[in-house]
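With one protein chain held back, the other chains of the complex are shown just where they sit.
The block that comes next holds chain A.
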Amino acid sequence: MDDARGSHLSVLIDLSPTQWHNSAQGPPRNTYPLPLNSFLSQLLAFLNSHIASKHENTLAVFGAFPGKSVMLYSTIDPTNHDQAIDANSYPPFRLVDSTIVTRITEELEALGEPEEEAPSSLVSALIKALCYVNRVTLPSVSTTNNPADGHDPAILPDPRILVLSVSPDLSTSYIPIMNAIFSAQKLKVTIDVCQIYGPDTIFLQQAAHLTGGSYIFLERRDALLQYLIMSFLSPPSIRKILSVPTQDKVDFRAACFCHKNIVDIGFVCSVCLSIFCQPVPVCSTCRTKFPMKTLQRLNASRPLLSSSTSNASRTSPSTPQARTPTALGADTGASTTNGARSSTAPLGGLPHSGSIGNGTPRAANINGSRPGPEAR
């Protein structure tokens, strides 16, 4: 609980028109429809309460549009909007609200009607938010060149980033997201994620987990404001006391480099650590040739693995939720039955040779313990 210092909040809004259109659909599709305008009014109430909770609090809002990301509002760069004096509203709130709404309208109109919508550039917005945090936390030389900047560089706001995502995972963005996560760790930035619409995103789950933030999958989407205020309003320093809802389950799967599939069992080059979804003779990243023996060994166990990886990639959006009950249920059973089996498997030997040895029992095991996604 840092007394005199405010906290900095960067909010990333995923503004993919298709996803928001889907989100606004009525009951047959969604139990709780949430159109963009009602989302925005709830978000603005949240942003206002962030500004109101402490005078020193700073705010930056980024929008991720298809193929483009922009900064919508920032406390540091004041936009000189002509403000009509309104006796019924508090000027700072009004400034935030009007700036954000105007900018979003401008950007959405500028989008036009493309035939195919580019995926939302959430990663680019995330990287820009990190650049921005780097700028506000770093007492830089250039702030002296900027007289409009009333910000005192000595104050280091407690920075955090809130990602409001509506899009599913984009496997091409795996490496940039990972890079962003590690730089957030270096900058000590907390990344909070609220998945408002669409399936769980495993990359953002990892982002929240690795930076100590919370990931919330919105179930009652009509209660967005309550979720936001309960979980994301408090700065990280006092969250321990408030016991903010933390992550349910983190999926540590990765995207392979060859087909951008999301895999749970991958083949990894020992030189450059590239991940492949199937055994390859030559690493596509570092051009290393792998020994034939390894390839033959891995290919021997391949049929079962390819089925399991394609299985995972096909059901990837729903897998995290779908697997929860089965995984937990199967866990104790699997460990006990396998405990007996492992005595026959070579113990303490090389793991690869061991893995050939018990190839068949494993196949039975996977088929036996994974009916979850299929049954669904």
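Just a few scattered comments:
The criterion applied here is as follows: contacts are C-beta pairs under 8 Å (C-beta built on N, C-alpha and C of every residue); 3 or more make two chains touch, one makes a residue touch a chain; residues count from 1.
Going forward, contacts and distances are computed from a predicted model.
A chain of the complex is left out here; the name its UniProt entry carries, from "Molybdenum cofactor synthesis protein 3", "General transcription and DNA repair factor IIH", "Polyglutamylase complex subunit TTLL1" or "NADPH:adrenodoxin oxidoreductase, mitochondrial", is "General transcription and DNA repair factor IIH". The hidden chain makes contact, of the residues A:L12, A:L130, A:I196 or A:L224, with A:L130.
Checked against the hidden chain, the listed residues A:R221, A:R239 or A:R253 yield one contact partner: A:R253.
Across A:A52, A:A110, A:L242 or A:C286, the single residue that touches the chain missing here is A:C286.
Among A:A110, A:I238 or A:I265, the one in contact with the hidden chain is A:I265. Although one chain is not shown, part of chain A still touches it, namely residues 69, 71, 74, 77, 119, 121, 123-124, 127-128, 130-132, 134-135, 138, 140-142, 145-146, 148, 170, 172-176, 178-183, 185-187, 206, 209-210, 246-254, 263-276, 279-280, 283, 285-286, 288-295, 298, 301, 305, 308, 320, 323, 327-328, 330-332, 334-336, 338-339, 341-342, 345, 350-355, 358, 362, 365-366, 369-370.
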